[in-house]
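The complex appears here minus one protein chain, its other protein chains still in place.
Per-chain numbering from 1; labels A and B assigned in written order.
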Amino acid sequence: MTTTKAGMRFAMALVLAAGISVPAVADDASIIVQSTTSTANSGLYDYMLPIFEKKTGIKVNVVAVGTGQAIKNAQNCDGDVLLVHAKSAEEKFVADGFGLKRSDVMYNDFIIVGPPSDPAKIKGDKSAGDALKKIAGAKANFASRGDNSGTHKAEIKLWKAAGVDIKDSSGQWYRETGSGMGATLNTAVGMGAYALTDRGTWISFKNKGDFEILVEGDKSLFNQYGIMLVNPEKCPNVKAKAGQSFIDWVLSADGQNTIRSFQLDGKQLFFPNAEAEPMQKAG
Amino acid sequence: MQDFAEAFRLAFTLVLSGDPDLLEIIGLSLRVSLSAMLISCAFGLAIGATVAVLRFPGRGAVIVLMNSLMGLPPVVVGLVVYLMLSNAGPLGFLQLLYTPTAMIIAQSVLITPIIAALSRQVLEDLYSEYAEQFRSLCVPTHTAIGALLWDARYSLLTVALAGFGRAVAEVGAVIIVGGNIAHLTRVMTTAIALETSKGDLALAMALGMVLLTIAILVNASVMALRSTAARHAYA
């Protein structure tokens, strides 16, 4: 049948035209780290991973999502290492048997940013709690992640500590974007709303408009990162050896120094505080 | 907004500099979306042609379903494919999550209904013209389908391009199943989403312009191919 033959030729031509090839698959010498947008967007991984890869030959693939989704993905065994910032959720992850030992890696800190007009007059407040109370009192717009991420969880904790019930104000002055940190900051800048963000994201964020850091330095604003291996007993696919060597390196003096030396606009973004490293050094 | 001017400047600089990272991302975008288009054509055209030619009970419902599935939200497709390919899912053993293959699968699922529904319409219109002649000639169904696909090939090329356009432009599905991993699964749209989330709107916009340019180039080359083929079809 000429028609069929001609059709085949047509299909073949299409295939050739598209240059279809066998897609690359992550090989054995690579691991997947489920992590957060805040670390990835700052550029930290772009800085430290090549150093690790050069040393060990292990390729590290980072999936950057919200902490909530990162933990969920790791529970589905879709990753080898988890590096996030929501200590209680991480501890639950380990307690439930999804992860092995959790270790502190580093911290950065949260800051409250807002428009220079500062309608709630919080600029320079030493206490994050006081600042949030003033925002609620003034019913000034506040953009929240609203996505169950590490930053969102930290924010909820701060509101609770400040004694403000934000549930009733949702949709009024309290705006939940349900998006990542960057998208939420874009929204905050767009509507002139206050927002809680981590310093790393803020420094590397390019769409600041005229926004400024209004509140910083409160101890309650510290943002602790933890790292852990996904449990190979629960997830047989986990590349335990390669994953553990990444964790060991991150916690080693070499890894910690790498984190410390990462700078953006001349500023250090992350403060290593793995157990071997005393906290004071980082401050 | 000076973002637009800045974006134009950046887009030109990016393209002219031949930045290897950008080329890698463009290459992956093309590979993933063109592969998805070919796979979707294989399935979609077969489905579309079958539904166009055969009369069976429930055919109307199938057409409604096909037309509705054209509006599948990419995020939902991404989520479903993620749940299937996840190590906790039924196809986890394939170890495809966070690979370009996973992205091809997600985009194929997304655009197969588009190819099927649009080709069904194109082929049915042609079949209504041919049907009586084919019945007179006792043309077997498979031959009829082959003849329809061949004679409608130029219209079907547009259908395939519609599928490609949807695939190359979507971000919701590939970001979930691909993970937007640098140098592995980062494509144009996920890179744009990333730069937007970093607040680098000018760079995001510049990438958007590059993506649009690629789409125009792909369409233009297919059209050129088409007119060359048409000129030679009768030679």
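In this section, a contact is a pair of C-beta atoms (placed from the backbone, for glycine too) under 8 Å apart; a residue touches a chain by one contact, two chains touch by 3 or more.
We adopt the following convention: contacts and distances are computed from a predicted model.
Missing chain, UniProt name from the options "PTS EIIA type-4 domain-containing protein", "protein-glutamate O-methyltransferase", "Dehydrogenase" or "Tungstate transport system ATP-binding protein": "Tungstate transport system ATP-binding protein". Residue B:A147 is the one among B:L123, B:A147 or B:A204 that touches the chain not shown.
Chain B meets the missing chain through residues 126, 129-130, 132-133, 135-139, 143, 147, 151-152, 233-235.
The rule we apply is simple: only the chains that are shown with their structure count from here on.
We define each chain's centre as the mean of its Cα atoms; on that basis chain A and chain B are separated by 31 Å.
Taken together, the chain B residues at the contact with chain A in this complex read 31-32, 34-35, 37-38, 41-42, 86-89, 92, 95-101, 104, 143, 146-147, 149-150, 153, 160, 179-182, 184, 194, 196-203, 225.
The touching residues of chain A, when paired with chain B in their complex, are 1, 3-4, 6-7, 10-11, 14-15, 17-21, 23-26, 32, 37, 41, 46, 61-65, 73, 75-78, 180-183, 185-186, 204-208, 235, 237.
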